[in-house]
Each structure stands twice: as C-alpha cells, then as structure tokens.
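Missing here is one protein chain; the remaining ones are kept as they sit in the complex.
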Amino acid sequence: MKRLFPILGVVTAALLVYALYMALIGAPTEQTMGNVQRIFYYHVPSAWTAFVLFFVNFGASLVYLVKRKAAADMVALVSAEVGVVFCTVVLVTGPIWARPVWGIWWTWDMRLTSTLVLWLIYVSYLFLRRFSSSGETPTLAAALAVLGALCVPFVYFSIWFFRTQHPQPVMGGGGSIDPRMLHVLLINWLAFSCFAFLVCWSRYRLEKLQREVDQAHALESLMAPRGSVR
Amino acid sequence: MIETPPAHVVTVTNLIKQFGRFAALRGVSAEFLGGKLYAILGDNGAGKTTLLRTLAGLNRPSSGRISILGSGKFHDICGQVGYMAHPSLLYDEMSGMENLGYFARLFGITSDARCAEVIRAVGLDPELARPVGQYSQGMRQRMSLARALLNDPKILLLDEPFSNVDLNSAGEMVRLLARERDAGKTIFLVTHQASLLEGAADEFVWMEFGRIIGRTRELKRPAIAEESAT
Partner (left out) sequence: MSAPAGITRVTLLKDLRLEWRSKDASNSMLFFSLLVVVVFSFSFDPSAEESRQIAGGLIWVAFLFAAVVALNQTWAREIRNQVLDAYRVSPAPANSLFLAKVVGNFIFVSVLEALMTPLFIAFYRLRSIGPAWQLLVVAVLGTWALVVNGTFFAAMSLRTRSREIMLPLLLFPISLPAILAMVQATTAILNGEGARFWMTLLVTYDLVFTTVCLLLFETVLHAE
C-alpha cells in the first residue's frame, strides 16, 4: 500500500502537467471572452472536487455516528479540510474571472454563491473541531457534518430560484459546451481528483501518526510508576 | 442450607479513561458488593471523580468494561442510580419542593408526597418556599441528596457531598446514608473528609494516580506498594 503512494504521485504529477497544458494551450480559445476564459478549467473542476469531498465527509460522518470508528472520523476531518481548500480555489478564481470579463468582482451566480455557502458551512465545521475538546470532537463534528450536508440541497434550490427571479451573469457552463472544451474540463477534473486524493491520503497518515503519538503519551503515563511526571 | 454468596452489584474491569494525553483512570479493576457503603479516598487527581462519573454513565471509558446491576449498558439501569456532586444539580430560582417536583417527573413519579418524604428524610422542611439559591451550603447539599434519593435508587453515587458543609449537616447526612445502606442500597462516596465516615463506611477504597491502591476496613492508608507495572 505504501508503495502505491509514490506511483500515484508520479501519475498525478503527469496528469496535472498534461491538464495544465491542455487548459492553457490545448483547449480552443473561447470566442467571446478570449484567453481569460481558460480559468474556467480551474474554477469548475475545483467546485466539483470540493463537492465530492464534502460528500465523502458526509458519508464518513454517518459511518462514525453509527460505528464510532476512529478511521471514519479521520476521513471526515481530512475530506473537510481538503474540500475547504478547493472551495477557496473556486471563490478566488471566480472574482479573478469575473473582473476582466464583466468588470465586477463578484456575481451571485449559482455556482459561486452555493460554493460560498458550502465554504462557510465547512469552515464552521473546522472551527467546531478546533474549539471542542478532544473527547467530544468526533461526535459533535459528525452531527454538524450531517446537518451541513442536509443543508446542501436547500442551498442549491434556494439560490436557483433566487437567481431565476434576479438574473445574474452566469460564469461558464451556461448552455451547451464545445466537446473539446468538455474534454479538457474532464481531464482537469481527473487531475484535480487524483491530487485531492493524494493530499487527503497524506493528511490522513499525518493525523493517524499524531493520534498514535498522543496515545503513546497517554499510555506512557498509564504505565508510569507512582510519582513520575505526567 | 446453602448460602448464595452476595451478588456483586458493580464490577469494573481494567477501566481506562484518557483525556487527550492524560490518563485519569489507568486500569481500575474491582468488584463491589451490594448493600455496602464504600468511601473512595485519595488525593486530587487520583481519579476518584472520573471513576464516579464513569459509574454514573456521564463519562464513557476509553477502554475496559463496567457492569452495574448485571448490565453493561447504562441506559438499562439509569432509573436505579442516584447521582450527586459538589454542584447542587438544582435550579437556584425554585424552592426545594418545586425542584424535586420537577426531577420526580423525570423519573415518572407524579406524587408530591414522595418529594415531601425525601425532603423530610434529609432533615429539611418541605414547606420551605425559599429558593434553593438562598440556602446555606449544608441545606443545599442535603436537598441535592434528596434529589438523588427521589427514585429510591439501588445505587447511590456521591461526589464530595460534604465539602463546605457544616459539621452538623454533614453528620446528619452520614447518619441518613448509613440508614439507606442498612435498607439495602449500595453507596459510593467520594470525599476528602474521610473522618466523617469512620464507623459508617464498610470499606475505604484508596485511589492514587488513576488506580485503586488498596481497600481497607479501617481508616488507615494501606502500605504503599513499590512501583509495580500492573
């Protein structure tokens, strides 16, 4: 299993390079927006990746609530952290795109707005994890994750309807998409997903080690003869 | 006639409770018979409160097993346990009778007569309309004890019931507890004022650094064993 990691690392690096090339050079230039549109290949796959990661967080949290396995808790933590990072990418690339094209820094379009709310929900999840004491964190966080995940459909529905009443500039994906662009989009998504998986895996190992260290400390004090320093 | 040996009412096996890097309970194993008054003694940080709260179902052990009244799950026997701690577990703004009236309902007891009965048993006046917040510490602790006795529990868990209590009230409480023990209750009492229990307690359980280091009939600290990794 451990040897898989470097192999996957190399594959991911290759994919990322290829995806970058395709996004910046390989993909056809968009007719109205020109080269600025290429940020689309970062903006959209990041959003999809974040969404998948939050779904993983939901699943892991459910598993934890039912089975109380530490591994599930760690998967939940890891997927939330990496998911927030990808959400941040979406929220940063959005304005970078919108500014040259529409002259505005922000637009309440569907993807950007729902990503913002998702970002807020999962950042609050990370705050909860940090601010609660270690014994209760997994349970409380799992409960919050379930509530947050259930909120997601409401987020999408409410913003969708709001947008139909108050139309906003739409950032990409409105209407049909050129198949060559779709191809580049999917390549980027694959590359990002592999990268996300690698980062999650690393983080998971780190967290596991950290917990083992804490466990060892506690065990050491467990075995400590009377009178020794804790 | 064959005498059946008295049943073990509480059994703990290798109880470990970890708070982050600190282990409050480091492998506590013991069996306790019914109908006895156990005084749990030890310095601060010895794990007395943690042990009591674990028995009360307020703490989940990190590992190890507990069996209370033959059941491993606290939920099944919670109606048979009474708990009391240094905070009064009462509402300051209500009178004694109102407080007990409410807590009685939590146990499914609807008669006010029972509330009046326990209040009298601890030597207080059920008619007293003064809010509990204005009681003296001794009265408050006695009222808290009355609350713990409401459901006529088979097991009483008392955490520092005499702290800051005047000698008179404390003596009253000890006499009451001895009577309850004689009536068949099993009582676990954590205290720093062991002298109050001389003559009343059946056994003194000595704890240090998260372990039970000895059990004596008399109030005499057991000879300290040399460092032993259990």
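The chains carry the letters A and B, assigned in the order they are written, with residues numbered from 1 in each.
In the analysis below, contacts are C-beta pairs under 8 Å (C-beta built on N, C-alpha and C of every residue); 3 or more make two chains touch, one makes a residue touch a chain.
Keep in mind that what you see is a predicted model, and the values were worked out from it rather than measured.
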Contact with the hidden chain (one of B:Met94, B:Ala178 or B:Ala194): B:Met94
Residue, one of A:Val52, A:Val82, A:Val117 or A:Ala218, that touches the chain absent here: A:Val117
Which residue of A:Ala70, A:Leu147, A:Leu182 or A:Ala216 touches the chain not shown here: A:Leu147
Hidden partner interface residues of subunit B, rising order: 56-60, 78-79, 81-83, 85, 87-94, 98, 102-103, 105-108, 147, 151
For subunit A, residues in touch with the removed chain: 65, 117, 120-121, 123-124, 127-128, 131-133, 135-136, 139-140, 143-144, 146-148, 150-151, 154-155, 157-159, 161-162, 165
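Everything below uses one rule, namely that only the chains that are shown with their structure count from here on.
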Euclidean distance of C-alpha centroids - subunit A vs subunit B, Å: 49
Residue ranges of subunit A in contact with subunit B within the complex: 133-135, 214-215, 217-219, 221-226, 230
Subunit B - residues contacting subunit A, complex: 16, 18-23, 26-27, 208-210, 224, 227-229
